[in-house]
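Only one protein chain is missing; all other protein chains are in place.
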Amino acid sequence: MGNSAIAIVGGDLRQICMANLLAEKTGIGSGASCDLYGLFLDKEMEMSSRITATDDVRVLEYCNIVIFALPMADTGDQTVNAPFSIHKVPLRDCFGHVRPGALVLGGMVKEKTAQLASEYGLVIEDYFLREELAVLNAVPTAEGALEIAMRESPRTIAGSICMITGYGRIAKALAPLLLSLGAKVKVGARKHEDLAWSKVAGCQPVHLSQLGEQLSDVEILFNTVPAMILDKGILKKLPPQCLIIDLASKPGGVDFETAKTLGLNVVWALSLPGKVAPITAGEILLDTIYHILEEKGFIIESD
Amino acid sequence: MGNSAIAIVGGDLRQICMANLLAEKTGIGSGASCDLYGLFLDKEMEMSSRITATDDVRVLEYCNIVIFALPMADTGDQTVNAPFSIHKVPLRDCFGHVRPGALVLGGMVKEKTAQLASEYGLVIEDYFLREELAVLNAVPTAEGALEIAMRESPRTIAGSICMITGYGRIAKALAPLLLSLGAKVKVGARKHEDLAWSKVAGCQPVHLSQLGEQLSDVEILFNTVPAMILDKGILKKLPPQCLIIDLASKPGGVDFETAKTLGLNVVWALSLPGKVAPITAGEILLDTIYHILEEKGFIIESD
Amino acid sequence: MGNSAIAIVGGDLRQICMANLLAEKTGIGSGASCDLYGLFLDKEMEMSSRITATDDVRVLEYCNIVIFALPMADTGDQTVNAPFSIHKVPLRDCFGHVRPGALVLGGMVKEKTAQLASEYGLVIEDYFLREELAVLNAVPTAEGALEIAMRESPRTIAGSICMITGYGRIAKALAPLLLSLGAKVKVGARKHEDLAWSKVAGCQPVHLSQLGEQLSDVEILFNTVPAMILDKGILKKLPPQCLIIDLASKPGGVDFETAKTLGLNVVWALSLPGKVAPITAGEILLDTIYHILEEKGFIIESD
Partner (left out) sequence: MGNSAIAIVGGDLRQICMANLLAEKTGIGSGASCDLYGLFLDKEMEMSSRITATDDVRVLEYCNIVIFALPMADTGDQTVNAPFSIHKVPLRDCFGHVRPGALVLGGMVKEKTAQLASEYGLVIEDYFLREELAVLNAVPTAEGALEIAMRESPRTIAGSICMITGYGRIAKALAPLLLSLGAKVKVGARKHEDLAWSKVAGCQPVHLSQLGEQLSDVEILFNTVPAMILDKGILKKLPPQCLIIDLASKPGGVDFETAKTLGLNVVWALSLPGKVAPITAGEILLDTIYHILEEKGFIIESD
């Protein structure tokens, strides 16, 4: 990456993986450099010798690319999300040391964080908004959902009857996995286009208006719709042994109170990529960031 | 379909299949009726006894649903596309007999045909514009492309190296077929989102800017982009035994002159659904028309 | 099952599932009966009301079919394998009450148990020796192995490089799962026939004589060969982060001492069907037992 100096600020295993890959792939040692800030690691973490871990925020002053964590800030919007750091890393400290003209990247950047940055004349590019990131993350999410289903169900996926509500990215990645393991997969969606795609994939399409009539034999229900689709009326139509895996982001799509009363087993599975496959998730982050760098005119010296 | 009277005007095997399915599924004989006009069939065609074939255009006067062929009109824009009819079926004759308020449907309706209809106070609903039709048609198209590849290639699909240019509907249906038969599949596309989806499906994504570098081992190339992507410069990078199957609608995406000079085997495969799987194509048409009828408030009495 | 009386003696969740299915499927209540002995269940176990749980061994006297657990006997070869029973169930007690001419079935019947039975004039039919049982059990075993791989690996299965040593039943069930999730799968085997089958399935065949040369990029290694294949020399060629899942029955095929020294993560996964999918495993047992009953001339009144 030419003569770039890169700082990675905060983050978890994904950022470490990203840093290691960056160290491997870029021309580090041959004129370029790559610095890490804010990652105070456990001994067990393996880090490339080409990476300098530091807790001196002034390192940002000579970096032209600064990559913040995913999500970027802790609840409270004052500090960087830096779970491996032994002390807090205030956003203001960082912003105050970023040099003018540097490219600043962050993930899931909240309005408050963006405003804070703008006080320092900084605009943050949110890599989490990139469509390719969301698409590629669907794979670890789907694998994580499958792992939960395998762990929680007393049957094999082979021969089981599954229902997926919603047919967006996650459903499109999950359905083929279940089918190829030998499950029968129904997909509940509202748009004819989505139902058509689910049929092309080999699923049985179910219009949401007929969802209630298709639940009595369902053994595993995966919800991907972030709206209260699985309400009391629907939950009552599920067999009592049905396993529900809610993959929808908050507030989710399941009426948990009713599910509890009915004795249904509900697993709320959020942020699976970083949990089930941190290395893959780090690779995906880096790929996405590369695309942004390319579009901003940075020259990539790939391997 | 309540007390509807339906006319199907013109068309090929797909319309016959559609008519037969309609006869089976609707409450024909129990108060509803279904008439066909313009389909003068060969003896070998099997038609439900519930369907009345007629050449009297006045039958349209008592139909409240009139379904024209796909495409609706012949070249010249004067007559209905009715390959099985022994005489021409002028559009004006039909339009003049459609009763006011009837729902008129047609496929691939050209501007001229729409204008002609408007002279008679008619608005044609083009079922070919429905997204679900395009999605579902991707399956017979993909199977047709696979059949051509199998027929033309002296190797098995298993173990072969394929390239698909473009990653729209057809490519999304075709890639899994090739992969599940054991081919290695590269996908050439421009958008990172499309490349991400192709990777999720198990393909090797290739940015179009690097297409030329990924062609030397390609044995079968499927083009789905309706733009001159496979120009002289690109074609020259293909091995001479490479088979090219162009699935893009006119004017296609292959420089045929150059391909010919280079001795490349190019198959231009258009309108595959009606050719390779007329019954399935008819089912897809009917499903799509059902959705339109539903949305227009017609009550469907399904089986 | 006509007027049969069936006893199920000992066992775990699989036998309970089997009993419930048997109660559902057979003509219980209509002239036939089905008794259980030795299954003293927790309150949480759900059992069909058609099943009589009892601890009176004399119930065997009027049963013409007696089905023992899998494995049949505890270590020590004196008592029935009955983990849910609060008291021991001596084999001699059971054998002494089986009526002459009854069909006696057991799983993994050891020589000592067979000898003991013969003292009572009984011959035990070992259902675990049936080929279809072993074949069908390969599915829960493969799913269990996949679940372990997903849990232990910091990457997705998609994109990972796997090696399976051996290409018997389990490998044949496991390879398609890994492939369909997007892994690259190498198969190490000795016989050209096995290598050919692995190639047909989409794997990369590796002759065992070249195994060492194909290990440097392997991320997950599944061993299915019950012989010391993964010895010191081989283990040293694996990358240090490689995950090893040993699916071979005792004594397994991995040199654990060396693996430990090298810091390799080895998971020894035995008897997966009963652990990961007890209901499916129970269904498989029952199907197999049905086949035996059919061959012995018992009439099955299926649903």
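Should a chain be cited, it is by its letter among A, B and C, assigned in written order, with residues numbered from 1 in that chain.
Rule of thumb we're sticking to: a residue touches a chain if its C-beta (ideal position, glycine included) is under 8 Å from a C-beta of that chain, and two chains touch if they have at least 3 such contacts.
This structure is a prediction, so every number in the text was calculated from the model and none was measured.
Touching the chain that is not shown, out of C:129, C:200 or C:227: C:200 (per the contact rule at the top).
From the options C:51, C:89 or C:138, the residue with contact to the unseen chain in the full assembly is C:138.
Of the listed positions A:96, A:154, A:168 or A:182, the one in contact with the omitted chain in the full complex is A:182. Contact with the undisplayed chain is limited, among B:53, B:177 or B:262, to B:177.
Residues of subunit B that touch the chain left out of the display are 13, 139-140, 143-144, 146-147, 150-151, 153-159, 176-177, 180-182, 276-280. Although one chain is not displayed, its contacts with subunit C can still be listed: residues 130-132, 135-136, 138-139, 172-173, 176, 192-193, 195-197, 199-200, 291.
Operating definition for what follows: only the chains that are shown with their structure count from here on.
Which two chains touch most often is answered by the contact tally, and the pair is A-C.
Subunit B and subunit C have Cα centroids separated by 50 Å. The set of subunit B residues touching two or more other chains is empty.
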